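Here the complex is missing one protein chain, while the rest keep their positions.
And then subunit A:
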Amino acid sequence: MSLFGVLRKLPSFNAIHCHINFLGRIARQQPYSMYQPFVKEPTYSIEKLDQLIESGEAKKREFVPVKAARSDHNVSVFHDELTSKFINMVMEKGHKEVATKLVETAYMKIKQMQLAKYYKATTDAERAEIELNPIVIFHKALENCKPVLQLTPIKRGGATYQVPIPITENRARFLAMKWMILESREKERTVHFPERLAYELLEAFNNTGKVVKRKQDLHKQCETNRAYAHYRWG
């Protein structure tokens, strides 16, 4: 059997059809993935590869099968994984170039707005406080938007209750990005997505704005529904 056959398999429906306990959900290992479970994600960052070689880890990984490289994986100095993920979420119908352009325009606008403040500031102390790096702002803004709990609908005795449950890191990141994008899409005719996104990111960076408010509303809802928390276990 070829290597390709070993690594990839025809889509089997075993994982989907097996009975999954809804409440005791364990992290599934990508049931729709074309790869066998033992195939590892590639490491493509030059620094990480150097680290692996130095520490001796590279020797152990010599014969471990690795997934194919994705088109957004690159060793550019401008590469940021979180930005890549975000661009994928902004993308519609596979138009990656459009999505990249939108997000990069938003970054440029963030820089423009922050530089305007920077050059207006009069003292060194004021200037030191202004963050100019759009990627740093993006990371911090997402952190500020990530919820800590989420609500899930659970049926008990004919009524459906919104029960607060813990949230995984991936889900929190997903919700933060999703809310950010949805907020930036609501617009007036003249204000386009990149500009709106830039404003939202800057507001979230300062812990204000609509997306942070949405997270806080979710937390408040979780707080008011804490009485139902035990429904999680029946």
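One rule holds in what follows: a contact is a pair of C-beta atoms (placed from the backbone, for glycine too) under 8 Å apart; a residue touches a chain by one contact, two chains touch by 3 or more; residues count from 1.
The definition used in the following text is that contacts and distances are computed from a predicted model.
Colleague: Choose one: "Protein farnesyltransferase subunit beta", "Small ribosomal subunit protein mS29", "Myotubularin-related protein 6" or "Aspartate aminotransferase". The correct choice is the protein name in UniProt for the chain not shown.
Modeller: UniProt lists the chain that is not shown as "Small ribosomal subunit protein mS29".
Colleague: Which candidate, A:S33, A:S84 or A:T105, sits in contact with the chain we can't see?
Modeller: A:T105
Colleague: Decide which residue listed in A:Q36, A:Q51, A:N133 or A:N170 touches the omitted chain of the complex.
Modeller: A:N133
Colleague: Over the whole complex, note the residues of subunit A touching the chain we left out.
Modeller: Listed in rising order, the touching residues are 76-78, 103-105, 107-108, 111-112, 115-116, 118-119, 127, 132-135.
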